[in-house]
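One protein chain omitted, others in place.
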Amino acid sequence: MGDSTTTIQHLKDEVNQFADERDWEQFHTPKNLCMSIAIEAAELMEHFQWTRAEEVDNFDDAKKLQVQEELADVVAYCIAFANTMNIDIADAFKHKMKRNREKYPAEEFKGIYGHDDPARDA
Amino acid sequence: MGDSTTTIQHLKDEVNQFADERDWEQFHTPKNLCMSIAIEAAELMEHFQWTRAEEVDNFDDAKKLQVQEELADVVAYCIAFANTMNIDIADAFKHKMKRNREKYPAEEFKGIYGHDDPARDA
Amino acid sequence: MGDSTTTIQHLKDEVNQFADERDWEQFHTPKNLCMSIAIEAAELMEHFQWTRAEEVDNFDDAKKLQVQEELADVVAYCIAFANTMNIDIADAFKHKMKRNREKYPAEEFKGIYGHDDPARDA
Partner (left out) sequence: MGDSTTTIQHLKDEVNQFADERDWEQFHTPKNLCMSIAIEAAELMEHFQWTRAEEVDNFDDAKKLQVQEELADVVAYCIAFANTMNIDIADAFKHKMKRNREKYPAEEFKGIYGHDDPARDA
């Protein structure tokens, strides 16, 4: 596998099969799944909350594995959410990146982070 | 594009190019990016917070598009995080799903949700 | 103690003393503490994520205690955040409730939830 050869549909199929074998679609409402995404995102944050940048550089393999697993959890619930809501992730992503490029033209925002001010997005 | 033909690496390349053109890698620390994932996950939740299941079924196209865009934001930051931490998402996902299958055998957990009790994962 | 006789300042003093005795103020930056609030809020959500309303009504004492502890964690970090940022919570709360009353007049929003549409706050 690996990211170079794995399609998003492949992940979707795996998540679908996993839920189907356990009869878990009944729990996979959009409301529950977006809560899951947020909960797993918080668990990912726990690994970085009290760390300084240089400590992250020195994460050992065990720590890196924990981080990978938390990211995988977030991704898995994103996939489950997309399955339930019939969202094509690649299309949604493409559409959003197009809007981001319009909102943050490369020349204007060179080295200036677009999200500095939350009021901006309002 | 579409999920059937789009690889994860393709999304990674797009996010990399977007950050590179704007010189934004400097802001893309793991700590900042996992905060971004959590923030976007919360924005996704906002769309479902006060809705009942039947209302979700009746989301109109404008609402569906908003939901897709929020999911795309979560995914984009997951991709950026993976880029920064050099995580192969497909491998991490495969590894985690294997662990999930061991933790929740299909026969034992048929129709019984494995995460009922947060203490379980402790 | 109890909510009827406990002032917010009392909670602030307790949190201050706890941090001071451990020399933990150095970790209590606003950025770290708002991450803590979000993380504890997610842990609180874990207890309700897969539950239906009627199950919540039947939480046993052990479960209720877990929920209380998670809420206490969220509150404790809110207090720590207010200590660090020199925020008077009672004043901030009073100010915000005044704005909420203006934004959601009682007659207009009787039985109609004001936050239905996240776009509304934008």
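Labels for the chains are A, B and C, by order of writing; each one numbers its residues from 1.
One rule holds in what follows: a contact is a pair of C-beta atoms (placed from the backbone, for glycine too) under 8 Å apart; a residue touches a chain by one contact, two chains touch by 3 or more.
All figures in this text were calculated on a predicted structure; none of them were measured in a lab.
Summary of contacts with the chain left out: across B:A38, B:V67 or B:A80, the touching residue is B:A38.
Those residues of subunit C that touch the chain absent from the view are 1-12, 14-15, 18, 21-24, 26-27, 29-31, 34-35, 37-38, 41-42, 44-45, 47-49, 51, 53, 56, 64, 67-69, 71-76, 78, 81-82, 85, 87-97, 99-101, 104, 106, 109-111, 113-114. Those residues of subunit A that touch the chain absent from the view are 35, 38, 42-43, 46-47, 49-50, 66, 113, 115-116, 118-119.
On the side of subunit B, touch with the chain left out of the figure occurs at residues 27, 32, 35-36, 38-39, 41-43, 45-46, 49-50, 121-122.
Convention: only the chains that are shown with their structure count from here on.
Once the centre of each chain is set as its mean CA position, subunit A and subunit B turn out to be 3 Å apart. Centre-to-centre, using mean CA coordinates, subunit B is 26 Å away from subunit C.
Multi-chain contact residues of subunit A, defined as those touching 2 or more other chains: 27, 35, 38, 41-42, 45, 49.
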